[in-house]
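Removed from the display is one protein chain of the complex; every other protein chain stays in position.
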């Protein structure tokens, strides 16, 4: 995959910090502008918007829930850029939860919450949550990219 | 130090990736928006602009020089936010150089290059470069922040 | 965020992002308006490029609070991204959405 800047784009970015609200926007702008640089391969504006939204929802949830309300802890984010897909992983060492037990929202009864996990599922091709035996919670979000047209 | 978002701002962010040009803008937007969130303590727009510029120059140099022209390698960036100062560190495992041997630019003879290191020195309170025995090159850039007015 | 009162209608102009950073300020502004009995409100999204589920949640909460207090809420000028999200979440059937603040304002005059 060739990027806008003409560099091979098979790469990984690792970001480690505290799960503070302060970082929500800086991280989202990072992702938005990364997607812009990749735009020739990532594709249409809509896809970039959706990826940015899924990223935002995942980070917001870790900020809100992973370490209990009002408490923050370590969050480790990996962004893998591969020729055929983009992968975000979010790792925390917090409480963990059972995403499968979270019911989907009832869209006929608008509520003040409950859309985040569902939106990630709508916008990504794969969402997988694992809790490791050592107590690490890992959320993997994968978006498959359209086949590269200009691999010239 | 209290931030815009009302969170304690003593924290560190660690970013590890390849020193690709592709990441220049995403990283700079990350820093810009982080500074915006910190704005009540970081201060005036000018200070934010200058910090963003110093960051840009440091990353651009690692991209251009650390691993030789046309080659990229690992870069590790730390952003430390402390009540009294902001610190950027850039680490690479590349060639290394002697910043003290780089002459300052002659501003009366405009050239196409040679401004980067000098600008970092102009805009930061401290710039320290070390090469460790194991061959890690570490550039530390520090900006002291105005004393916190509203520590209420 | 900027709150302005014009001819009995409050216009809340939102910033570039309506996310978890901005949501509390919106809810706070609405509760101030409710206290002041100014419950006809336009949410101006013309500057807002990005909205997420926290933003949607804050809008739903705002609408509820205003209706409960005999007012109403109209949304003006949402971006393409915001409109798509309202449609996906079916909130476009709950929110009254107009292209711009002026058009939204006229609907309060009727």
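Should a chain be cited, it is by its letter among A, B and C, assigned in written order, with residues numbered from 1 in that chain.
FYI, contacts are C-beta pairs under 8 Å (C-beta built on N, C-alpha and C of every residue); 3 or more make two chains touch, one makes a residue touch a chain.
This is a predicted model, so every value here is computed, not measured.
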Task: Touching residue (missing chain; options B:56, B:72, B:89 or B:137) - done: B:56
Open item on the list: Which parts of subunit B face the unshown chain closely enough to count as touching?
Closed with: 21, 24-25, 28, 45-46, 49, 52-53, 56-57, 60, 63-64, 105, 107-108, 110-113, 115-116, 119, 122
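Convention: only the chains that are shown with their structure count from here on.
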TODO: Please indicate which chain is farthest from subunit C, where distance is taken between mean Cα coordinates of the chains.
DONE: B
Open item on the list: Closest chain to the protein's overall Cα mean, using per-chain Cα means, please.
Closed with: A
Task: Whole-Å separation of chain centres (CA-atom averages), subunit A against subunit C - done: 27
TODO: List, in ascending order, every residue of subunit A touching at least 2 other chains.
DONE: 21, 25
Open item on the list: For subunit C, give me the residues that contact two or more of the other chains.
Closed with: 21
